[in-house]
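Complex shown without one protein chain; remaining protein chains in place.
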Amino acid sequence: MTDANALLLALAIPTIATFLIAASGSRPNIRDGISVVASIATFAVVLRLLESIMAGARPSVTLVEVMPGLVINFSIEPLGMLFATVASGLWIVTAIYSIGYMRGAHEKKQTRFYICFALAIAAALAIAFSGNLFTLFIFYEVLTLSTYPLVAHKETPEARAGARVYLGILMTTSILFLLVAVIWTWSLTGTMEFRAGGILEGNIDPVFVPFLLALFAFGIGKAALMPFHRWLPAAMVAPTPVSALLHAVAVVKAGVFTMLKVGTYIFGVGFLGRTGASEWLVWLAAATILIASIVALTKDDLKARLAYSTVSQLSYITLGMALANQMGIIGGSMHIVMHAMGKITLFMCAGAIYVAAHKTKVSELDGLGRKMPLTFIAFTIASLSIIGLPPFGGAWSKWYLLLSAADAGQLVIIGVLMLSSLLNVAYLLSIPARAFFAPPRGQMAHSLGAAASPSKGWEEAPLFCLVPICLTALGCIVLFFAIGGIYEYLLSIPILPETAP
Amino acid sequence: MPEIGTPALVYMVAALIVPFVRPATLRQILLLAVPVLGLLTFWQLPYGTYGTFNLMNMHVGLMRLDALSYVFGLIFSLAAFLALLYAWHVRDTVQQVATLLYAGAGLGAVFAADLVTLFVFWEGTAIASVFLIWARRTEGAYATGMRYLIMQVGSGVILLAGIVLFYRETGSIAFSRMDLESPATWAIFLAFGIKCAFPLLHNWLQDAYPAATITGTVTLSAFTTKLAVYALARGFPGTELLIYIGATMTLFPVFFAAVENNLRRVLAYSLNNQLGFMVVGVGIGTPLALNGTVAHAFCHILYKALLFMSVGAVMYRTGTSKASELGGLYKSMPLTMIFCVVGAMSISAFPLFSGFISKSLILSASADTGHFFVWLALVVASVGVLEHSGIKIPYFTFFAHDAGHRVKEAPFHMLLAMGITAALCIGLGVFPSLLYGILPYAVDYTPYTVTHVVTQLQLLLFAGLAFAVLIRTGLYPAEIRSVNLDFDWTYRRLLPAALSGVAYLVQGTWRFASRIVMGRVDSLIAGVYRAHGPQGPLARTWPTGSMVLWIAVLLGMTLVLAYI
Amino acid sequence: MTNHPNGKTEGMPPLARLLSGFDKPRNVTRLFYLLLAVCIALGLADFLYHKHGYFAVEEFPAIYGLFGFVAYAAVIFLAKGLRLIIRRPEDYYEPFAIDTEDERAAGSDPEATGGKPHA
Partner (left out) sequence: MLDIIVTNLPALQVVVPLVAAPVCAMLGRGDRSWAFATLVSFLTFAISVSLFVAAYGGEPISYEMGGWAPPIGIEYRIDVLNAFVLMIVSGIAALVMPYARRSVASEIPAERQAFFYTAFLLCLTGLLGVTITGDAFNVFVFLEISSLSTYALVASGAWRNKRALTAAYNYLIMGTVGATFFVIGIGMLYMITGTLNMADLAVRIAEHGDSRTLRMGFVFIFIGIGLKLAMFPLHLWLPNAYSFAPSAVTSFIAATATKVAVYVLLRFMFTVFGFDYAFQASTLENVLLPVAIVAMFAASLVAIFQDDLKRMLAYSSIAQIGYMLLGLAFLTHTGLVATIVHLFNHAVTKGALFMVAGCFVLSAGTSSISSLRGVGRDMPWTTAAFVAGGLSLIGLPLTVGFISKWYLVQASLELGWWPVALLIMGSSLLAVIYVWRVVEAAYLQPAPEGVIRREAPLSMLVPAWILVGLSIWFGIDASLTTTAASRAADTLIGSSQILWQE
């Protein structure tokens, strides 16, 4: 199998899976089996591609020429490969988790759910592999549309309203800003290709660079930059696996991934740095980080809190891009991985809590830790990783973002990142702390240092839910120790333009 | 990774195993074995740096064994052992695991040869230790734990920021002597300062230690702050600023301790005050002063643990640690009382007790270098120490007004732990060379001179006399149940008030703005609907006449254009 | 100094019974005078040996003792003054702070109920 074929195969498997799932809709076991098998197969192919990429291969496939000069092209570079690996790898755990969750929560229309899910993954992979801005834009929209039914899944008025906000904001920003930006780029440069070092330098009056960047930054609504972040909390009406994979990994990461990609391959890090065009974005991202964290503090709904946390964390990645240096790109890309692993765990825990105890509010969780210790231990680990504490993966991405801020001479940004960590502690760790250690509401512990009341049997979520949670929580730890390899890999993201041979 | 260096690993691995060990006794034995095993990993090891490797172009060294880290490694292992012994009765896995992780992280940080490793374990102590507070499982402990955690993690992130800047400045992450000259080192200094409970950054200590579980407080008292002292001694020896910070630290807690009712908080203030001595020693930075700091840290861990243990034992039996609720307990718990008195005499630096041989090093160093006022402050502080730790703790617990508690003596394992600790306190006091032999610098100091013994006894006994006089005249402040404001008022009262004020303002503005905006949007939509809705003029199918009118208008417009 | 409400000594550990003699007010007074005597002796001891001080101040006879006495009293009086400013009720910060919880715990008298509430 050549690399190019593997690339197409990786896209084809989830696409074909949608049809198989649709066909086996009446037999739930086969249907769920297909989605798991497809996820594993996809991941295997993606790993195979990863190997080639690390060996230096850069496969490229052109599917069709839509208009003269505008082609649908897939070609893989390290950044996209990273995103693809994360999305497809976490699809496996989510596929398993969905089985437990959807059955445990007695959700309706599960077939539609699995169809759209596989489709969304296919779109996410296509975004990861897209070889030019045009292809990326196409699948960006496909991703929006394929996740819309997932958000509206419950079909209640709230779900419909949430989905409307979701679609409205994502569509509005992508059409109003992103498409204009794409076409502008096209008319400036005559190409859309992602090229190392960027394509804009020399083709655009530097005065306009901030404006073009603004069109991109706001156009990529999936990156949830304030003030276009509202869709993310609104999307929390979706079933939890959706929130877990799509709104912690695939969709939002597609957004920030696009951000990184545009920064690296369209503007070029050097060009951005020299023109200082991204300065304003640095401040906006910093503001988003802090404001979203503060809002998260005030949310009592568990998923809403996590959603705002996501908004805040996504801006870390945007910040990495906007700081416009190599460490920023490395830190940002690393954060894609680290945050994905942490946040998916958190969301899956939220889902497990819902399935097992039917609790959705933070204030209802007191004392629940003793009934669901594994879930809450996983929650703690993931929280620590998100906060950026060792020995969990999140520490490293924060390290590189700080390095990047230091390189850019932005002491204030360092301060912002530090403050954000503290806010993260406040809104994330308080959840497991209360669950484990606060006395159940309404009764004060009769004494200090009361020994843990012997657990009267665990009431954990189904095994299908629990195992993925434990896996991803372990992943948070593994990532801390596996950092050397990831760093080496990220160094291969080309920052400088290729010198002519 | 290359060969395993740090003893922290022993603790980490044990922490993974412990929850699954049954029965309970086996688990306790395993717990006690951990510090011993940890100690064995570096007991006979030659000095040097181990566990080095290259991580992303940074030179990481997991374990640097030299004179300074050796002493701290030793005392941390000892403290861990004693704390675990004292906690023999605890069946709560959370506390056991947290204790192991906490001690392990403390050791890891002490042995860290580079700043990144230091940071990792630095945060490790923060995270692990908070569980010892939360494990009390009350609402108050939860809230205190959150505050404590934020402070500790705050210290960690400031350290991280400092490290990042430092790395960018120097290209190295080696942890060695630094100068206070750039934002990087200031940040690192500040991070150390938070953990070391510098004045105004100290309240987490008084807040958290009384809130932890009985055994948790004993563990807490050993590691975090002494780790900070170690880090200061390693990174900022001879920084003059530290002298003044330290002197302030020795003085102000004295007054707070005198009026504090909660004995564990009294001990926390006392801890703060003792840290001041060590910080002064670091600030002076001469070999004598540094020796003093290290020795004092060593002795301090022991006697402070002993005091916390004895108060803890009382609390274990009576359920309270408030001076106003205690008294006359020597009748029920005489052995505990004796150990407590040993601890009190050690901390007050009576001759033949450990405090005497360590504190005098620092006092001599300050006098040697001619810091008269600092020296004076330290002497006053010594009197203060006697007041709150030497007299107040044992007196109000075991003597004074009999509160009527008739309880059993402390359990055997507690007595054992206290006994060993007390023996060590006396042993070190009687044979100072034991400790002097392992200090980082060669010691040329004799604590037991006539002058020193006599003057010290004068100081202490006259102060005791003052106490006796004040008690007999009724001038001594009564123990009253209360909380006393400290700097934490700023972030427990002022800041929330300010924030809620700001929040109120923001919310009001937001509501106002959004009402206006929503009003505008609504009227816009209404307007659009009026024009474009099914009944609106634009959607109505007009009579033919008006259609023709439009044609005329358009024609006219275009024609006008034609004529201009 | 110590009041002994009932003077019963039975049921006490032997060591405690040994010490209970000090509880009597007469003995307490004796102890006080003993302490006074020791202090005076120590003050006088300053004349018997050659003092090695760092500062000139130290040469003054019994300076340490006097200083200790004054400093101690000063600490106490300053602290009393400080208390006027900083003293607040126990539930000042929040209703369920650790200080108030201790109290609840104390009231429950764990030994009496036979429970083992503390870890």
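Letters A, B and C name the chains as they come in the text, with residue numbers starting at 1 for each one.
Note that a residue touches a chain if its C-beta (ideal position, glycine included) is under 8 Å from a C-beta of that chain, and two chains touch if they have at least 3 such contacts.
The shown structure was predicted, so the numbers you read here are calculated from the model rather than taken from an experiment.
**Q** As a test of the contact rule: which chains in view would the missing one touch?
**A** A, B
**Q** Check each of A:61, A:167 or A:406 against the chain that is not shown and name the one that touches it.
**A** A:167
**Q** Please identify which residue in A:68, A:202 or A:409 touches the non-displayed chain.
**A** A:68
**Q** For the full complex, which residue in B:372, B:512 or B:529 touches the chain that was left out?
**A** B:529
**Q** Looking beyond the chains shown, say which of A:145, A:214 or A:470 touches the absent one.
**A** Checking the options A:145, A:214 or A:470, the one contacting the hidden chain is A:145.
**Q** Contacts of chain A with the missing chain: which residues?
**A** These residues of chain A touch the chain that is not shown: 64-68, 70, 72, 134, 137-138, 141-142, 145, 149, 152, 155, 159-160, 163-164, 167-168, 171-172, 175-177, 179-180, 183-184, 186-187.
**Q** In the full complex, which residues of chain B touch the absent chain?
**A** 528-529, 531-534, 536, 538-539, 541-542, 544, 546-548, 550-551, 554-555, 557-559, 561-563
The rule we apply is simple: only the chains that are shown with their structure count from here on.
**Q** Kindly work out which chain lies most centrally, taking the average of its C-alpha atoms as its position.
**A** Of the chains present, the most centrally placed is B.
**Q** At what distance in angstrom does the C-alpha mean of chain C lie from that of chain B?
**A** So the centroids are 27 Å from each other.
**Q** So how far apart, in whole Å, are chain A and chain C when each is placed at the average of its C-alpha atoms?
**A** Roughly 61 Å, centre to centre.
**Q** Averaging over Cα atoms per chain, report the distance between chain A and chain B in Å.
**A** Here chain A and chain B have centroids separated by 36 Å.
**Q** Mind pulling the residue numbers of chain A that touch at least two other chains?
**A** Residues 444-445, 447-452 of chain A each touch two or more of the other chains.
**Q** Two-or-more-chain contact residues of chain C, please, as numbers and ranges.
**A** 96, 98, 101-102, 105, 108, 110, 117-119
**Q** With touch defined as at the start, can you tell me which chain C residues reach chain B in the complex?
**A** 1-5, 9, 11-13, 15-16, 19-20, 32, 35-36, 38-39, 42-43, 45-46, 49-55, 58, 62, 64-73, 75-76, 78-80, 82-83, 85-90, 92-94, 96-103, 105-106, 108-111, 117-119
**Q** Chain B touches which residues of chain A in the complex?
**A** 384, 387-391, 395, 398-399, 402-403, 405-407, 411, 414-415, 417-418, 421-422, 425-426, 429-430, 433-434, 436-439, 444-445, 447-452, 481, 483-484, 487
**Q** Show me the residue ranges of chain B that touch chain A in the complex, using the header's touch definition.
**A** That would be residues 1, 55-56, 90-94, 119-120, 123-124, 126-127, 130, 134-139, 141-142, 145-146, 149-150, 153-154, 156-158, 160-161, 164-165, 167-168, 183, 213-214, 216, 315, 319 of chain B.
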